[in-house]
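One structure is given below, represented as structure tokens, and several questions about it will come after.
Shown here: the complex without one of its protein chains, the others still in place.
Entry: subunit A
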Amino acid sequence: MIELRGLTKRHGGKLAVDQLSFDVRPGRVTGFLGPNGAGKSTTMRMILGLDEPTEGGARVNGRPYRRLPAPLREVGALLDARAVHGGRTAYDHLRFLAVTAGIPRRRITEVVDLVGLTAVARSRAKEFSLGMAQRLGIAAALLGDPGVLILDEPINGLDTEGIRWLRGLLTGLAGEGRTVLLSSHVMSEMELTADHLVVIGQGRLLADMPMRAFIAANSETSTVVRATDQDRLSALLRERGATIRPDPGGGWIVGGLDATAIGELANAQRLSLRELTPRYRSLEEVYTRMTRDAVEYRTARHAIAGGTETSS
């Protein structure tokens, strides 16, 4: 469980994170979304006690990170896969962490096997591809068998097999009752992995809701309809104010009426339907629209504030 309360970070005059309050709960994968510079990494660093909040705070399992008696036992984090000394072997990188945190040696071999780096564990980290470096970072995060995982862009550089593997790993870990906070810009992957979403823009909370609800709430409803007597149905739908356009895949896309209303209308008129499919937008479409609006809103507001400042 991670709890943020009024978490704020100011860099000079700029607000990087602005009064963020949300909980990351156990038992599910929480996707952490936001455009570049939205404050995701800064937020993660503050949760991990690496950056000091200007105001507010974050707690992990009820305590600020710096007060955890055995931090790696409770929280595993991957912030930057390349933040490893290139001259040190993967095994030695994990060994110094294990020794520092008092984790038994055999656990190093376990996590190395788990992330599939067994063959290259004795190679220097600078010889690693980005994908291998990500695997090393994931191994380091899992070293203490923690109940909370915080991963910043772990998918970058992974190949298709690696992405599928990570998806399975993270959903499995969440299934065991662990807390997983995951950031990524790969929306298609996020849609498959995350159960819950936290979206921020310009350091502010834009959404905190289940994935399905987020997509449904931010999609305009449209329904794909196919009927035996398509012309008659279309005429009826237009009478009720629905918009209709042909679907490239055959059938018609109906807007302005939901699937239930369309079904009831067809039933009342004894029209048989061959297809009635509510259409949701992809996470990528929804997210792009939402953050674009947020950015425009913020930019406009800044412009106004700046104008006031100069005129007064």
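Note that contacts are C-beta pairs under 8 Å (C-beta built on N, C-alpha and C of every residue); 3 or more make two chains touch, one makes a residue touch a chain; residues count from 1.
We adopt the following convention: contacts and distances are computed from a predicted model.
Student: Leaving aside the chains you can see, what is the UniProt protein name of the one that's missing? Options: "ABC transporter permease subunit", "Protein-arginine kinase activator protein", "Cysteine desulfurase" or "SsuC_3 protein".
Tutor: For the chain missing from the view, the UniProt record says "ABC transporter permease subunit".
Student: Taking the entire complex into account, which one of A:A101, A:A216 or A:I253 touches the absent chain?
Tutor: A:A101
Student: Tell me which residue among A:M1, A:L68 or A:M209 touches the hidden chain in the full complex.
Tutor: In the complete complex, the chain left out is touched by residue A:L68.
Student: Among A:L7, A:A58, A:V120 or A:A140, which one is in touch with the chain left out?
Tutor: A:A140
Student: Out of A:I2, A:V17, A:A58 or A:V84, which touches the unshown chain?
Tutor: A:V84
Student: Please output the residues of subunit A touching the missing chain, sorted low to high.
Tutor: Touching the missing chain: residues 45, 48-52, 65-66, 68-73, 75, 77, 79-80, 82-89, 92-93, 95-97, 99-104, 107, 114, 140, 142, 144-145, 147, 172-173, 176-177.
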